[in-house]
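Here it is, the structure in full.
A single protein chain has been removed from this complex, and every other one stays in its place.
Labels run A, B and C following the written order; every chain starts at residue 1.
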Amino acid sequence: MSEDERVTKRAASEVARVFDDAPFIAGLGLGLESTGPGACVTTLALERRHLQQDGFVHAGVQATMADHTAGAAASTLVPDGCFVLTSGFTINLLRAARGKRLVCRAKVLKAGRHVTVVESEVFCVAGADETLVSKAVVTLAVVARLT
Amino acid sequence: MSEDERVTKRAASEVARVFDDAPFIAGLGLGLESTGPGACVTTLALERRHLQQDGFVHAGVQATMADHTAGAAASTLVPDGCFVLTSGFTINLLRAARGKRLVCRAKVLKAGRHVTVVESEVFCVAGADETLVSKAVVTLAVVARLT
Amino acid sequence: MSEDERVTKRAASEVARVFDDAPFIAGLGLGLESTGPGACVTTLALERRHLQQDGFVHAGVQATMADHTAGAAASTLVPDGCFVLTSGFTINLLRAARGKRLVCRAKVLKAGRHVTVVESEVFCVAGADETLVSKAVVTLAVVARLT
Partner (left out) sequence: MSEDERVTKRAASEVARVFDDAPFIAGLGLGLESTGPGACVTTLALERRHLQQDGFVHAGVQATMADHTAGAAASTLVPDGCFVLTSGFTINLLRAARGKRLVCRAKVLKAGRHVTVVESEVFCVAGADETLVSKAVVTLAVVARLT
């Protein structure tokens, strides 16, 4: 296995862990669609339980999706023996979100030694149409795993 | 009933609606502790399902709590026939959160005609000790209810 | 003059006003490079007076550039008799900025009746090379001009 293959494999295994071992994410129903170096795509089939009091997708659902997808994207680039932990984010909800499905696409803007910055966009999907409903910038600390 | 009593009663009923009619919040287990003009306090008994992959409270849980408590605080001040909708927020996660219980306190910084700005603080509670774990500033649009 | 031409002309005149009548911007040396519907590009020739204590471009310079360029982009889309006023922004400084010239490109993400959201990217320019140094999301209130 070449060094590149080894890195790719480790990144895939870290992303899998980020999805499989996070109870809040499993409970939400967030699905991993694809991943690549510094990037991640997730989807969420919307149900009534994702809504707020006026029938729109709750801001917290969009924030969770944007944050977690960003974390997975960041995970693909962290060095061996490290993991990422969200240190903060900003999300702008551009349009009230509703419909059947959300897609989130995250891409790393800057992967630093201690801090990684990732951008996440959340879209409402209806057939072939996608509407951008929210956009977040997530800052994550790169933390050494205690062994 | 005086005008003041009427306003107080309407605010209480709007806050009750914000909690009772939001499926995502009921599912999360967020509880309303108290409310006042421009203020709201909520609590969350932490369970395994609120965690992320490394055993900490998920950023999305804290964000949802900060956002929803802010929304309730903002709701106490909106004019008759209006409701609030989060237009965005920033959250800073100051310390990794864990423990048995979170408390969130929100207070309105500025209640405008079209936009309300609210500050939310989330604390980990252990006995009599409270530790600030995250702080958010939430911006909400004040929207007229279609009748 | 067609309706389209009239709108374009008004937008250009509002952008000109946003640059010519803002003393802080004239003092900074920020130059308007181009403008279009929902978009604006500005440049800044860096001088010693734009720096902070360690020789990097001050965060406040980048923030001012990101905010003002966003405001100009938003101005191109406001209805007659209205103007925009920044209600807040988030900026992420991805890399320490230095060099001879900065370029900022702003584009409107959402132009609402009361609120417009704009994204600004700031680049360091060296010859043909551009490096993204900061990225901001700016929220602006659309305000009716008192007459």
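A few notes on this one:
Basically, a contact is a pair of C-beta atoms (placed from the backbone, for glycine too) under 8 Å apart; a residue touches a chain by one contact, two chains touch by 3 or more.
Keep in mind that what you see is a predicted model, and the values were worked out from it rather than measured.
The omitted chain makes contact with just one of the residues B:T35, B:T76 or B:T90: B:T90. Residue-wise, the contact with the chain that is not shown comes from A:T139, picked out of A:T76, A:S120 or A:T139. In the full complex, chain B touches the omitted chain through residues 90, 92, 94-95, 109-110, 117, 119, 132, 135, 137, 139. What chain C contributes to its contact with the hidden chain is residues 17-25, 27-28, 48-54, 56, 58-61, 63-65, 67-68, 83, 85-93, 96.
Seen across the whole complex, the unshown chain contacts chain A at 87-88, 90, 114-115, 117, 139, 141.
The criterion applied here is as follows: only the chains that are shown with their structure count from here on.
Relative to chain C, the chain whose mean Cα position lies farthest away is B.
Per-chain CA centroids place chain A at a distance of 29 Å from chain C.
Computed centre separation for the pair chain B/chain C is 33 angstrom, with centres defined by C-alpha atoms.
For chain C, residues that reach two or more other chains under the stated contact definition are 90, 117, 139.
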